[in-house]
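The complex is shown incomplete by one protein chain, all other protein chains being positioned as in the whole.
Order of writing sets the labels: A and B. Residues in every chain begin at 1.
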Amino acid sequence: MKENLIVREAARLLIPFILLFGFYVIAHGEISPGGGFQGGVILASAFILYTLVYGSKDSERVLSFRVSDPLASLGVLIYAGVGVATMLLGGLFLDYNELNPAHPPAGQALGISLVELGVGITVSAVMITLFNEITRALRK
Amino acid sequence: MTTYTLDIILLFLLVISAVAAISVRSLLAASMFLAIYSLLMAQIWVHLQAVDVAFTEAAVGAGISTVLLVGTLVYIKADEAPAPLIHWPSLAAVMITGAVLIYGTLDMPPFGDPTAPTNLHVAPYYIAHSLEQTQVPNFVTSVLASYRGYDTLFETAVIFTAGISLILLLRQSSKHRRKKRS
Partner (left out) sequence: MQWLGHYNYWIYIALMMIGFYAVIAKPNLVKKVIGLGLFQTAAFLLYISIGMVEGGTAPIAWEHAILYVNPLPHVLILTAIVVAVSTLAVALALVIAINRAYGTVESDQIDAQDIKPGR
């Protein structure tokens, strides 16, 4: 689809805004509808749009599987890491109150933000992986 | 009156798209009907005030599911083979299951009842204390990430497992494929 001028230019304009919107949804999951899952899927859809328009060779150079595989595990690591960190700080597993002993609700907000970030990273990396693997044999 | 018309139209379109999705022989058309079904579901959920769920269903159901289905269809060059219209034993099994489920719903509380058992035990505690305990206005996010944090941790692990399964099933190195051909 690279030859089609309209599709190429429209995708070039849209993809940065889709990425920005994905990060916005992850970050604002506490105030408005959204959160880790929704934002992660939107980030993945920006990358899928790039692959559909510019081909798999170009998108492999942008985000190869050597990057998306570790990113998928990084998100789960962040989530479990927050749990272990609260244990090391003296509380139970995933007890966010320990993240800020002076003001526990602030610790809860920090914990929720970190956890949503981890979920967003994993979901976006896994959705990109799913798309790449299913379309693998179509590569030239 | 406008809410009645919206309900009737949405439910009617939903049933039509579901029946169409399983009846058409072209698999590409069936995937498109599934996408329409997901989007209509998202609209019904907004109507039922479930905004987070509608957001997720619109992104995941109408977006990712459709892309994955269409990507699979590129390998499968054939459409569905012609088959008899109704398979009677399956229809009988489906009717019996449906009748049992309908018998089960006769016990349910009226729709939208604030004193139904589901709305009485833990939910009022979450709604009352979530803002002061977590400083997060979105109750769904605070319940998802803080009050029920374990479930979300293992759900993330499930998504990760799906990614790993796809890698194991479909990613063959070119070296392996050359060895198989020789």
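FYI, a contact is a pair of C-beta atoms (placed from the backbone, for glycine too) under 8 Å apart; a residue touches a chain by one contact, two chains touch by 3 or more.
Nothing here was measured: the structure is a model prediction, and the numbers come from that model.
Chemist: Out of A:S32, A:S73 or A:N100, which residue would touch the omitted chain in the full complex?
Modeler: A:S32
Chemist: Since one chain isn't shown, list which residues of subunit A touch it in the complete complex.
Modeler: The list for subunit A reads 31-33, 37, 123, 130, 133-134.
Chemist: By the contact criterion defined above, which parts of subunit B meet the unshown chain? Give residue numbers in ascending order.
Modeler: Here the touching residues of subunit B are 4, 7, 11, 14-15, 18-19, 21-22, 27, 30-31, 34, 37-38, 41, 44-45, 48-53, 56-57, 60-61, 64-65, 68-69, 71-73, 75-76, 78, 80-81, 83, 86-87, 90-91, 93-95, 97-98, 101-102, 105-106, 108, 110-114, 116, 118-119, 122-123, 126-127, 130-131, 137-140, 143-144, 148, 151-152, 155, 158-159, 161-162, 165-166, 169-170.
Following the convention adopted for this analysis, only the chains that are shown with their structure count from here on.
Chemist: Using CA atom averages as chain centres, what separation in Å is found between subunit A and subunit B?
Modeler: 21
Chemist: Across the complex, what residues on subunit A touch subunit B?
Modeler: Residue positions touching the partner: 29-35, 37-38, 41-42, 44-45, 48, 65, 69, 72-73, 75-76, 79-80, 83, 94, 96, 104-106, 108-109, 111-112, 115-116, 118-119, 122-123, 125-127, 129-131, 133-138.
Chemist: Mind listing the subunit B positions that touch subunit A in their complex?
Modeler: Touch residues, subunit B against subunit A: 51-52, 54-56, 59-60, 63-64, 67-68, 71-72, 74-75, 132-138, 140-142, 144-146, 149-150, 152-153, 156-157, 159-160, 162-163, 166-167, 169-171.
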